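All protein chains of the complex are present and in place, except for one that has been dropped.
And then chain A:
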Amino acid sequence: MTLFRPRRRPAALAAGRRGLRVRFDSPAIGRTVDVEIDGHRMWTTVVPEADGRSAFAPWPGALANHLVGTAAIALRDQRNGSVLAEGRFAGPVARAGAVGLAELAAAGQVVDKWGKLTDAPSDELHGRLMSGMRTVLADLADLGYTAAVTGGTLLGAVREGRILAHDDDIDLLVYLGEVAPPDVSIASYALERRLRERGHEIIRHSDAHLQVIFADAATVRPAPTVHVDLFLGFHDRGVYNQPIAVRGRFAAEALLPLGEAVLEGETVPSVADGDAWLALCYGPSWRTPDPAFRFRTPSSTRRRFENWFGVYDLNRDFWEQQLRLGRSHPWRADADRLLLQSSPGDRVIDLGCGDGALAESLAAAGRQVVAVDYTRAALAAASARPGVSVQRLNLADRRAVLDFIADELALGGTRHFLLSNVLHTLTRDTRANTLLLLRALVDRESTVLATFAQNASFVYDHHRPDTWHLPLKWLRAEASVYDLDFTVESRQLRRTASGPRTIASVRLYSTRGAAVVAREETR
């Protein structure tokens, strides 16, 4: 029998390149833990049961680019706040400009429930969220929509009467009644227009998910935004649908007339039977807090929602982050090449302009440049450059692409295109929209220059679009569907953040008459 038991010390934790490992006898095993970096909570995870062996928890994908420098790591029990394991991360020495784990923690960054890096939730953030929610709810009521709190916001209201501690957004439901899916899309376009008319900035995630952005002009840190998510709910042949993940039996009588819930001391609208909605969304154990909760959407539901309503906001956060961290390295030779093939006064559309450095050099040489991108950080950076006019366009959103085409056709004239470091970072569907745009706007006088990585990256990561690649034969096959073809102007080995890449420079042209001209020129 032990008469004197020393205070139990936290178990050792090993932090490597792939993740965190605790010993087989660690009290952290099987627990939901907050992972703290230098004393700041960065994410929550479950340390898996390990069947008598050491247990391993991988780094979140969002941290893959930040595993440099050193930092203290602790696993803190979600239930009682005690530290269960401690260790130290010692990665490669951070190069100048690199942002390591310690810097991220010091900057108050956390990995959110979607696995993305974002500002840590705080009382100040929650105050701004409440203010944003009030504004949006008032506007929606004014416009005649049926709106209520939903998702994590409803969960917080019902379970704790407040915004959940780790929540960093507000979720609202806009209920459309019994409608067909195409009518949901049409309703969402109208909703976006009406909210824009009221001065709101909207980001479209899909035709059933809009995001109202509230930027805080008083804060000096880049992109300090809060957002209110709007999810369009509807009944389709009696089945309730509410993308991103909710689909099932939920009668209209359980939804209407709207009831009330209390959030941060305020009365907010809620579906009539909030408990039933929460069970449908989070499962029967929704009352038990689980900060490591992740949606597991059945593939049939995911396919249904993605095909009905599209997926528009893929990888935007990655590019926002790249620009915020100063990781944009424009390929200046691409702008120089386009200058050689155009004349002063020509209209140039820089598709995927990034920080706008190439657009600026084109403008400085007398071109009328329209810099186009879908990330907020890119548009902010490009709009600060002299001579560059900026336009937001999400190439994944075909409705927006068609709108852009119609506007350009109304303007008339010839325009050139620059797609520097863009095509290989797009999904196939988004590239199809881009080719659709080119087919509509390219004429015999147009020059379309594109540069992209044609070989696979050694550090390929599905979550890092800069590590994707586009072989020439894929592009040729995809372009031919849109009456486009290309000639290869050069191939170069370039050092990039995704390793050494073979960068192809191609000139695209329309095969409806211009093919002969382009071939003659390249000879």
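The rule is short, and it goes like this: contacts are C-beta pairs under 8 Å (C-beta built on N, C-alpha and C of every residue); 3 or more make two chains touch, one makes a residue touch a chain; residues count from 1.
To be clear about the criterion, contacts and distances are computed from a predicted model.
Student: Would you kindly match the missing chain to its UniProt protein name, picking from "cytochrome-c oxidase", "Transposase", "Ferredoxin" or "Branched-chain amino acid ABC transporter permease"?
Tutor: Not shown, but named in UniProt as "Transposase".
Student: Using the definition of touch stated at the top, determine which of A:R53, A:R249, A:R287 or A:R303 touches the missing chain.
Tutor: Going through A:R53, A:R249, A:R287 or A:R303 one by one, A:R303 is the residue touching the chain not shown.
Student: Taking the entire complex into account, which one of A:P92, A:P182 or A:P500 touches the absent chain?
Tutor: A:P182
Student: Out of A:A12, A:V239, A:A406 or A:A477, which is the one that touches the chain we can't see?
Tutor: A:A406
Student: In the whole complex, what residues of chain A lie against the chain that is missing from view?
Tutor: Contact residues on chain A toward the absent chain are 181-183, 185-186, 189-190, 193, 207, 303-304, 307-310, 398-399, 402-403, 406, 455-456.
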